[in-house]
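This is the structure, below, for whatever I ask next.
Heads up, one of the protein chains got dropped from this complex, but the rest are sitting where they should.
Right, chain A next:
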């Protein structure tokens, strides 16, 4: 915390409250110097980023930031979270207020190219889905002909919906509301048969229904919403750290390295595992970290599958199946680039 003379008379005391060094080219050096990662997070999204009664953060996006802290400091607590709403998230990243944005942000071309941002990976493959009552007796979205569909007005959700039903030649009726709460209420009250929004959102909203178990999410996903961590353009070293933190999480699951067995794995003879835990090669130092960076991530936070199960998986209230987020070997899209 530093303050200079002119600022004292100009902006007075408050400047100092948050006058943080930041946005220079070498984010990794800055992060190491200040001793923590500043991570932009969603203020409140079930399963992805929520703070409990004691103010402890948890969630899939949160755990990614903890993994990043573990990779750099071998300490998952060396991370500070800045809650950001959708409008200010990119400004916060561009202005250097945060080091990484892990806030269910969809990877799109315009964001990747013209906003001066770089997406480091896809922590969660989301997409628009459909929530229906089990009593309706449908098992596929293709059986939803003539359905009344609840959705939010003025969102891409509404457009995706129109595309999907038109291309499948199904007549339908839209029941649109301004706010999410209204949509859910309308669905609960039976004013529509189907509720559509992003699948992760459907799982979260389902918890707010009186009898969540009477409702199900149909398998069809009709849009692409790849959500992942974002960094500023122009700092390739930092980009690599964030990107390979993500790949380390996925690789760990592929190799069967878990929080529980990572210590034994350090003596494994498997060359891939040896490279992963840093027993062979100098992969950590190549990105400015210690050589056991990947092992530290798994030891402190777990692998991708563990993070998924802990925050959104079947054993949590959300109960989201792995689906597209399964490993590529199990029919999903999560694919860890090889460490070699």
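Note that a contact is a pair of C-beta atoms (placed from the backbone, for glycine too) under 8 Å apart; a residue touches a chain by one contact, two chains touch by 3 or more; residues count from 1.
By definition in this document, contacts and distances are computed from a predicted model.
Asks: Assuming one chain is omitted from the figure, identify its UniProt name from "2-oxoglutarate oxidoreductase", "HAD family hydrolase", "General L-amino acid transport system permease protein" or "ABC superfamily ATP binding cassette transporter".
Replies: "General L-amino acid transport system permease protein"
Asks: Taking the full complex into account, find the residue in A:136, A:174 or A:209 that is in contact with the omitted chain.
Replies: A:209
Asks: Determine which one of A:112, A:188 or A:309 touches the chain that has been left out.
Replies: In the complete complex, the chain left out is touched by residue A:188.
Asks: With the missing chain put back, one of A:82, A:155, A:240 or A:290 would touch it. Which one?
Replies: The missing chain is touched by A:82.
Asks: Touching the hidden chain in the full complex, which residues of chain A are there? Just list them.
Replies: On the side of chain A, residues 1-9, 11, 13-24, 43-47, 50-55, 80-85, 87-88, 91-92, 94-97, 181, 188, 204, 207-210, 316-318 touch the unshown chain.
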